[in-house]
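The structure under discussion is supplied below as structure tokens; questions concerning it will follow.
Note that this complex is displayed minus one protein chain, with the remaining chains in position.
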Amino acid sequence: MSKEKSAKFDSTRRSVLKSLGVVTGAGAAAQLAPGVLRYAHGSAEPIKIGMQLHRTGIGASYGRWYERVTMAAVKIINDEGGINGRPVEVIIEDDGTDPKRGAEVVEKFATLHKVDIAYGTLFSHVVIGSSPRAGELKLPYFVVSEGHHVASGRLNRYVFQPGITDVKSQVISMAPWISDNLGKKVTMIFPDFAFGHDHRDYFSAAIKKQGGEVLELIPIPPTESSFTRYFPRIPAATEVLYHVMVGPGVLTFVKELGQHFGSNRPEIFGFIDSLEAVDLATPQLEFLEGTYFWEGNPRYAQPNQTEYDKFYREKVGVDDNGASLSDAKDTSTYAHMFGCWETLFIIKQAMELSGYQGRTAADKQGLIEAMESLSTFEEGRDHPQGKKIFNGKIHQSFGHQYISRVQGGRLNVTHTTSIEDGLYEPEADYTRMPL
Amino acid sequence: MDFGPYLFLASLEGLVQAAVLSLTALGLSLVFGVMRVVNVGHGEFYMLGAVLAWWITSLISIHPAAGFLIALVLSPVLVGVVAYAADRLILSRLDYNPEATIVATIGMLYVLQQLALIYFGPDARPVEAPFYFRVQFPWFGYSGYKLIVVVAATGLLLASWFVIARTRVGLIMRATQFDGEMARALGIPVRRVYSLVFVVGAMFAAVAAVLIVPIRQAHYLMGLDPLLLSFIVVIIGGLGSIRGTIVAATIIGMSDGIISVFFSPTLAKMVSTFLVALVLIVRPEGLFGAKIR
Partner (left out) sequence: MTGDVGKAVWLHAGVIFTLFAMQFVLPDYHHLIATRVMVLAVFAMGYNVMFGYTGLLSLGHAMFFGTGMYTAGMTVYHLGWSVPLAFTAGIVSGAFVSLLLGAIALRTAGVSFMIVTLMFSQVAYLATLYFTSYTRGDEGLVLPAAARSFSVFGHVVDLTDPATRYNLALALLTITVIVVFKLVRGSTGRALVAVRENEPRTQMLGYNTFVIKLESVVISGSLSAASGAAYALLFAYVGSSFTSIQYSIDALLFTLLGGAGTVLGPLLGSFIMFYLIDIASSYTAAYLLVTGFVLIGLVLFFPRGLLGALKTRWLPWLP
């Protein structure tokens, strides 16, 4: 850990000196060689990964965990010899969960820190705002976002999302099980912005395919903090209440939902996005007992826990309840952060496959083509969440989704979807686009 | 649910909203009225109140009610201290120049918000309600605590009215508001009154936040919305008019809930913000305000 930390500090200092140098008009500061002085500890020049981290802003809760998981994975990679014999160095910049700052950070990665790849973004609007710059600067950009934007073809050939599934896939894979097990008449409550709209659109179509119907759509404005007045709009005929509320108001949402229904409630299906970094044992959440959740990765260790999941938890510092080993009240963003781990190992795999050496155009092309040639990631230490199928044309992975039930204050997996459940027709082909 | 009960529910919710908003906006209005300055950081005092309430209740775990009551008293006091410091160190040095104060309080907004991020963290954290009981109406159940919030807020508002309208301290405040120079000439320590008013204004916001935090959560970004709403309330009600503030808060609190019964919520917010601006255009001094000097 100290290797990466001190290297990071050196590079930070270097970039500060460089900036100050220009500002004071010293010009000559521009000539400081990037690689030579920086990494005093190893013999080989490191592979630099620029991590676009949500340290502040609305994504901050996720950012913390993304950072921890990243550092854990990088340590393992470096302990095992790095990539192509070179150590991995992670340079972190805070994007404030803001698209403008995100784009600036991408520029900083490409031109100042001179990283090999940019990585780690979660929030969709930041990804979308940053990707044009990544494309223009020819910087491979590996995001861990679960947005459908990469697969939609709207971004560019430099952007990849191989380590985590996207929301469209997640949502449509839920429909068959919900329809078979919970009910066919669904009411949806979702936040009234892009993330919620994706759920609304994809799920409505998917449940219709299963012969179900959406009785009512209830959008909630993003800054809403009290939800009681929306609940009466839930039709009495509702068999399943589908919710995907995110943001600070989630606990209020659940509490008020409980107050509204009392003990007479329909089946309830939610997405764990609502409760990432939130402890299920919070009293306000009692009402969730017996309800179901989509989980990207089961937060609580299951009876069939694999050795890979065990190893992963140990390395990232999470206990069997998905909380930090050093603070049981610090719940992790378990359903998303695995994407960081897996993406880093995929980067390693691709770089070794293409024999990546440096930041030349040929190397980048090789890396991108190598990535596009990958097709399967087997479950294993590098992929503890499960097997994935990668579609090189849309730069997106597909994997298993988990449906869990809240029982006794913990989540128990009741169903694991097949990868096929989440497949959809590719909407684009990045491989045809020029680099 | 039928329309009638639905409207009733929306009204109850609106009432809770209005109650808390009245308290918050009252703080802003007092500061406006007496000191003639805007505190753009007002929402952060609100946030601080909630965050401190969380901290206090997490330290005291005997019984939620005990922790909460202590927080109800202690949190506003602590926020008042912060406000006092801000006044002494910054605002009085600016001589309460309106523009400069706006800028300085924007700076305060950032400072308080970021400090909360550093020490409180980015997550939203819940605070236990002091007690929990459900009031069962024929059509739906409703949280008893929410009704208590309305009662408590009303009580506080009545108490403030009493202090302002009927006590000597209130008289001094009103005199300073009415004619600062004359007040000074009459020997009233205007600077001290300003300090007091600023502190009291902040404490109102904090109390409102402590009351609401068991219903919502404490989060470091929670100050922005109350700020915007308070602005709206104070402007519509009229700068410096306590009565106007309360009336406007009630209207806005209630209408926010009821409009969104009819419109999509985002559209409702747009419409209501727009309407508010229009009210201002037509009657720039607000419903109850005196003509701006």
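All chains are identified by letter, namely A and B, in their written order; residue positions are counted from 1 within each chain.
Methods note: contacts are C-beta pairs under 8 Å (C-beta built on N, C-alpha and C of every residue); 3 or more make two chains touch, one makes a residue touch a chain.
All figures in this text were calculated on a predicted structure; none of them were measured in a lab.
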Of B:102, B:148 or B:163, the residue in touch with the unshown chain: B:102
Please identify which residue in B:232, B:246 or B:259 touches the non-displayed chain. B:232
Touching the left-out chain: which of A:89, A:146, A:166 or A:192? A:192
Across the whole complex, list the residues on chain A that are touched by the chain not included here. 12, 15-16, 18-20, 22-23, 27, 30, 55-56, 93-94, 96, 98-100, 103-104, 107-108, 110-112, 124-125, 128-129, 131-133, 135-136, 147, 149, 154-156, 192-194, 197, 222
In chain B, positions touching the absent partner: 32, 38, 90, 93-94, 98-100, 102-104, 106-115, 117-118, 224, 228, 231-232, 235, 239, 264, 266-267, 269-270, 273-274, 276-278, 280-281, 284, 292
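Throughout what follows, only the chains that are shown with their structure count from here on.
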Report the residues of chain B in contact with chain A in the complex, numbered from low to high. 1, 5-6, 9-10, 13, 16-17, 117, 122-124, 126, 128, 134, 140-143, 215-217, 219, 221-222, 225, 257, 260-261, 264-266, 268-269
Touch list for chain A against partner chain B, complex: 56, 58, 60-61, 63-64, 192, 219-226, 228-230, 232, 247-252, 256, 259-260, 262, 277-278, 282-284
